[in-house]
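Chains shown are a subset, placed as in the full complex.
Going in written order, the chains are labelled A and B, and every chain counts its residues from 1.
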């Protein structure tokens, strides 16, 4: 399964080199992840407020291939790489006119609100896992 | 009293026009405000954690005169405009080689952690007030 969302590169995303600053790709990864949870009827706020669970990132990486520029319409594609008992790993691609502009990985771990590592909430993990197995 | 701190404009602060993005001046205003509290032996985290008080902004404004650029050393000057019973108002100047590059205002209001407006904590208000009266 690949979950895709379109975004538009904003003026504030750019830097003096005229392209999207490298840190902002991670912002779009996360925006896509948020939309992915919403598509499953869940959200990070629910996890936090109702279940007392946070999903801090333990790893984030990105390889940059083609610079994205102001006004570019980019498509961020999320795929679920792994649903561990305590961790979630996502892979991302940033597409610009069908071309791969960047790709990355983000790994999160489930913790309590005071940052003790725990198992992912079962229902949440199952929803992500079944999205992963879906063929689209 | 005027409280001053120097900052360096970072690459990430700039945009495609080659200058600091207008939103980032507010980030430096706040960084200066944080240092100001620290100079008084206080901090926003203490207010939040120990006293259950937040200082959300109710107003922020900036006038931009001279563009700040990557690597510029800027000096942010904070002055306390008003210490109300429930609000704090700061004025800021951004100086670049002695020239006024921007000036702004930020007004905060004291609230509980669930956002009910309250009086400023007395000790906190007094510390800010006495800094205001100090002549430097």
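We take it that a residue touches a chain if its C-beta (ideal position, glycine included) is under 8 Å from a C-beta of that chain, and two chains touch if they have at least 3 such contacts.
Just so we're clear, the structure is a prediction, and the values are computed from it rather than from any experiment.
Visitor: Enter the number of copies in the whole complex; the displayed portion holds 2.
Guide: Every protein chain is the same sequence, and the full complex holds 4 of them.
Note that in this section only the chains that are shown with their structure count from here on.
Visitor: Just how much do you need to spin subunit A so its Cα atoms sit on those of subunit B, in degrees to the nearest 5?
Guide: 180
Visitor: Could you put a whole-Å number on the gap between the CA centroids of subunit A and subunit B?
Guide: Once rounded, the distance between the two centres reads 33 Å.
Visitor: Using the touch definition from the top, list the residues of subunit A that touch subunit B in their complex.
Guide: 11-12, 14-16, 18-19, 21, 23, 69-70
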